[in-house]
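Report on the following structure.
All protein chains but one are shown at their positions in the complex.
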Amino acid sequence: MSAPSVLYDAPGPKARGRNVGYTAAFALALLAVAWVVYLKFDEKGQLDWTLWQPLLADGRTWTEFLLPGLLNTLIAGALAIVIALPVGAIFGIARLSDHAWIRTVAGTVVEFFRAIPVLILMIFANEFYFLFTDVPADSRPLYAVVTGLVLYNASVLAEVVRSGILSLPKGQSEAAMALGLRKTQTMLTILLPQAVTAMLPAIVSQLVVVLKDTALGGAILGYEDLLIQYRVISANFANTIPTLIVIAIIYIVVNFALTQLAVWLERWLRSRRRGALTGPDPDMLEEQAPGLDLSDTRKGQPVSA
Amino acid sequence: MRFTRVLRMSAAVAALGLAAACGGAGANADKPLLDRVKESKKLTIGIKYDQPGLGRRTPDGKFQGFDVDVAKYVAKELGVDESAITFKETPSAQRENMIEKGEVDFIVATYSITDARKKKVSFAGPYFIAGQDLLIRAEDNEITGPDSLNGKKLCSVKGSTPAQKIQKDYSHEAQLQEYGGYSECITQLLNGTVDAVTTDDVILAGYATQNSGKFKLVGKPFTEERYGIGLRKDDKAGRDAINKAIQKMIDEGVWKQALEKNVGPSGYKIPAPPEITEK
Partner (left out) sequence: MDFLSRYDLLGAFWVTVQLTVFSAIGSLVWGTVLAAMRVSPVPLMRSFGTAYINLVRNTPLTLVIIGASLGLYSTLGVALVERESPTFIEDNNFWLAVLGLVVYTATFVCESIRSGINTVPAGQAEAARALGLGFGQTLGIVVLPQAFRSVVAPLASVLIALTKNTTVAAAIGVAEAAGLMKEMIENESDKILVVFGVFAVGFVLLTLPTGLLLGWVAKKMAVKR
């Protein structure tokens, strides 16, 4: 449903007047809030140029702290998604296996890791690497962060892949069978490629979740991600609040760009193969619950085949 | 098959990651400190990156603070050039782990000598004796010590013992705000939404120096924290060498200069040098 919406009539002169009224009232309310925020920040001295100068006019803050932090966040995020994708695909397929025991094992693993907070997974991974492996100290936090993210996101992506495969028209696998392809061949050459293409937007928006979640590892494990840079920056300039604001803006810009990419990808895929595939809405799949099966839901619309 | 190629590539990346995970650790991590130094003429020293006055990474990529100065002095005495020191951040929860695994040669990071820690690592020093104190706003005259905090708001770092100590032993009706780091506490103290921040006095002095004129220390330390230099357990020769370096730093007056430079401007009264007890 897009504007002009079916939810309301095209505004006549009276309604237009009323809308102007609402707009004005709403704008006034927003301005009032902004004004109060400005006054309070000013009163507490948070707008002092000495606090903002290191962030806005000193390139070293960026080259030494913020950009390396952002790079670390992007590295952890990219590694996590690159590893989580194949792992997730394997588990997603395993949950569709013809053998009951494979389905059960894969299902249990996926449900388990989806139910545990990522932070707990990261802490555990860190201890695991410390106790049982020789991963050097420099990279242990990265390994722990990536492992935590992979365990969680692979199980989310497993569901994404599974629902993607289930949303394909039945004719696809039937045709493959008629051609004499074996089950593995059907899956790898026919079903999976289509499912992943259809699920690309959901996968990209999962990347946003991954990037935000890297921030969980910084404080406890000492992974020098973007968020944790506020500790070092404020140790230098005593400007905690301005630093947090700037870091928030960086996150928003990067993630917004990624979200736009997801939207663009979806449109591009739609226009490329018109109406052929409709996977579940990425927004709805982003953080799917354990025990829930969205695979028979297309665009939130129950499919009664 | 474009897709299968992508799949294969990501599998390869994953395999690479796993292979790297199983790679080797530091080659000579098991040797005693002095042998390692003799061989490589290099040191890896654990410090804090975010503690003004003690260990702080500056925007030009350098390190500043009292802990850093101690680390550099000890390194010099061990025959290691300042440019051959690698500083590494050691989060509090990871310190014993990193020493045990030989990932740092020693740690100078407001590291208190305790019996529990001595089970896992050895200490040289102490190189400084701090005490838990309170940091308050400069114009505050009501708070005079740990027992005048009833009804006041106190801030400290989550899971740390200092704040719990006050609630348990001194002011039972003090309200406690906990955060992940001190910088949040300092912000609240500046804003007037907490009345005091508590931890070791020298750490507080670092923040008072950083925010010159806005804060003051109460100046009545009520615990004793003996900061030691943590190193490999039972590395006696290494410990003796470090102890000798600390003693020399104190005797030459470099110790006092370093403190005056890093935390002196806060008005913090620099205590007498400690007697080295970890032998």
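Letters A and B mark the chains in the order given here, with residues in each chain numbered from 1 onward.
Everything that follows uses one rule, which is that a contact is a pair of C-beta atoms (placed from the backbone, for glycine too) under 8 Å apart; a residue touches a chain by one contact, two chains touch by 3 or more.
Every value quoted in this text rests on a predicted model; they were computed, and no experiment measured them.
**Student:** From the list B:Asp115, B:Glu173 or B:Glu275, which touches the chain that is not on show?
**Tutor:** The one listed residue touching the chain not shown is B:Glu173.
**Student:** Among A:Leu51, A:Val150 or A:Ala215, choose the residue that contacts the chain missing from this document, as touch is defined above.
**Tutor:** That would be A:Ala215, which touches the missing chain.
**Student:** Among the options A:Ile123, A:Leu166 or A:Ala238, which residue touches the chain absent from this view?
**Tutor:** With A:Ile123, A:Leu166 or A:Ala238 as choices, the missing chain is touched by A:Ile123.
**Student:** On chain A, what residues meet the omitted chain?
**Tutor:** 1, 3, 5-9, 11, 15, 19, 22-23, 26-27, 30, 36-37, 40-41, 44, 46, 111-112, 114-120, 123-124, 127, 208, 212-213, 215-216, 219-220, 227, 240-241, 244, 247-248, 251-252, 254-256, 259, 281, 283-284, 286-294, 297, 299-302, 304
**Student:** Name, in rising order, the residues on chain B that touch the hidden chain in the full complex.
**Tutor:** Output for chain B: 93, 151, 153, 158-159, 173, 175-180, 184, 187-188, 191, 193.
Here, only the chains that are shown with their structure count from here on.
**Student:** Taking the mean of the C-alpha atoms as each chain's centre, how many Å separate chain A from chain B?
**Tutor:** 35
**Student:** Of all residues in chain B, which touch chain A in the complex?
**Tutor:** Contact set of chain B toward chain A: 1-4, 7, 10-11, 13-14, 17, 20-26, 49-52, 56-61, 88-91, 93-94, 97-98, 101, 103-104, 180-181, 183-184, 186-187, 190-191, 210-211.
**Student:** Taking the touch rule as given, give the residues of chain A at its contact with chain B in the complex, in rising order.
**Tutor:** Touching chain B: residues 44-45, 54, 58, 60-61, 64-65, 79, 82-83, 85-87, 89, 129-130, 133-139, 143, 146, 188-189, 192-193, 196-197, 219-222, 224, 230-232, 234-236, 238, 240-241 of chain A.
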